[in-house]
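Here the complex is missing one protein chain, while the rest keep their positions.
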Amino acid sequence: MTYFLQLTINAIALGSIYALTAVGYSMVYGILELVNFAHGSVFMLGAFSYYIFAVLVGLPWYLSFLITFILIGIVGFAYDRLTLLPLRRTNQPKFTGLICTLGVSIVLQNLVFVFMGSNTRQFPTFFEGRYLSLGPFNISFIQILIVCLSVAIMVALSLFVKKAKLGVAMRAVAQNSMASEWMGINVNSVVSLTFIIGSVLAALSGILSCMSFRSLDITIGSTIAIKAFTATVLGGIGNLGGAVLGAFIVAMAESYTAGFISSDMRDLSAFVILMLVLLFRPNGLLGKAVQKKV
Amino acid sequence: MKELLTVKNLSKSFGGIRAVSDIGLKVEEGQIVSIIGPNGAGKTTVFNLLSGFYSADEGEIIFDGKPVAGRRAYDFAHNGMVRTFQNLRLFKSMSVLENVLIGRQHVTRYTPLQMMFNTPKKRRMEQKDRAAAAELVAEMGMKDMLNVRCDGLPYGQQKKLELVRALATQPKLLMLDEPAAGLNPQESQELADFIFSIRDRGITILVIEHDMSLINKISDYIYVMNHGELLCEGTSDVVMNDEQVIEAYIGKGGAKRVSGN
Partner (left out) sequence: MKRSIVSKIILLFVILLVAALPFLGVLSQYTQRIAIMCFIYIILATSLNLISGVAGQVSMGHAGFFAIGAYTSAILSVDFQMPALVGLLCGGLLSGLFALAVGWPCLKLSGGYLAIFTLGFAEVIRLICINWRSLTRGNYGLRGISRPSFGGYVLDTNLKYYLYAFVIMLICLFFLHNLGKSWFGRNLAAIKDDEIPAEAMGINVHLSKTIAFAISAFFAGVAGSVYAHFMTYIDPSAFVSDVSTTVLGMVVLGGFGSFYGCIASASVLTALPEMLRGFSEYRMLLYGFVLVIAMLLRTVDVKNSALGIRLQGVYRTVSGSVRNFFTGKASPKKGKGV
């Protein structure tokens, strides 16, 4: 029982990381109906960027974070403007966007590979592995930080999306981009903003994930991609709250699989969940079945 | 004449909105029947229900003696109920001939084995298929455009192609969704003649339209819809002079205005 609860505690921290990734992913999917393959690569890129500035250059953590976010924001913006916007402008079929994001993801991944190699590195963290002991349970300080940070960001995001003008604009464009355009919303700017926010979230969760596991390598991007997608689909497309819920479910499944079955199988659990969702509830837990208009 | 299509109590809601409510209609073989009504009346929704793209919440659809409600869209086409699209849905990357060939796809079917081995029989059937498609295109006066990519065609020809493609499926009932939209009066007249020629081939026709002169010219029977419900039905004299119909189009008091006070 204590083992189960310990696993659950780990899952909560893991889920917080996944939630940040999944929300960024869901935002982009909701606004463009596009599977953004590059999301995982940005996750990895963010972690590497922090590593380069914090470890290789030796900057303090707050500067490393700042520079990383700025860089990633630029990457996200450029990604949308240079590659996806032209496709949208010329009304290309859906698969072109898919292949494009795939291409970008491969470029980003391999840029990192070419410059940094494929070896695993140790990642800096806060609190140097210190943890809190609550009876039989151990909660590391970094886990607490991650959960608090995630909650704060989630709250800020949901306020933004509900109250702030830009946030409401994002929701409007996600629902009906043509009508939004007619209402005077600059759809392309909103889309770019969504990409920037999504990318920064991905980068942040990448950094936090590496801090949590204390290691960094180029494969982390591809593993997170499936989990983020699963969480998004599980929660219901375009439903940000659902993405968070999905993220925690995925994290729990992974944690229990690693704990009770085998650590090698942990990545499989997300795939199994994805399979089940697609088979039985493709609209997700919180999504509504939408009748396609003909 | 045999009743080809019978619709009873057809209803469909989206969320809380009743898009179509308790619609009933009959189409006899060889007739040209029209559905008219202001925008948003639910006419295209009815078409979507009658072609399998929406599934009805309630009601029966009986075609050629068989109940077909709840079937998938491709089943409707197989049974002989084929529709065109209001906003044109041609296969943009394909030529005129290729579009028409898709229409014929369930007419010409060699077996997978014949397909895989490219047997002489398959090659003969392919040739016949192409010849028949080309003939249909020529009959419709589009011979010169056989291999032109259809998104390079002028709008009027694209509308025609949409119709020709539907014809190629050899339907029993052809459902045309606003075939006259965007056509000038002369093209509209040609369309009327065209529709008559289709009827002469033995095909029954159901039309949604706004063009009143076209409706009056071609319709054997008219159904009027408004707010998802049937407002009125009858021949064109009956319908055109019905007060409620006039009000639906022009507004309250319109009947008085139309009849010249």
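As written, the chains take the letters A and B, and residue 1 is the first residue of each chain.
The rule we apply is simple: a contact is a pair of C-beta atoms (placed from the backbone, for glycine too) under 8 Å apart; a residue touches a chain by one contact, two chains touch by 3 or more.
Nothing here was measured: the structure is a model prediction, and the numbers come from that model.
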item	value
Chains in view that touch the one left out, judged over the entire complex	A, B
Per the touch definition above, residue among B:S11, B:Q86 or B:T108 touching the missing chain	B:T108
Selected residue (touches chain absent from view) among B:T169, B:T204 or B:S236	B:T169
Absent chain, residues of chain A that touch it	29, 33-35, 37, 83, 86-87, 89-90, 92-100, 102-111, 113-114, 222, 225-226, 229, 233, 264-265, 267-268, 270-271, 274-275, 278-279, 282, 294
Chain B residues touching the omitted chain (full complex)	51-53, 72-74, 77-78, 82-83, 85, 89-94, 98, 101-103, 105-106, 108-110, 112, 115-118, 122, 126, 129, 144-145, 148, 152-153, 157, 165-166, 169
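Simple rule for what comes next: only the chains that are shown with their structure count from here on.
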item	value
Inter-chain centre distance, chain A versus chain B - centres from mean C-alpha coordinates, in Å	47
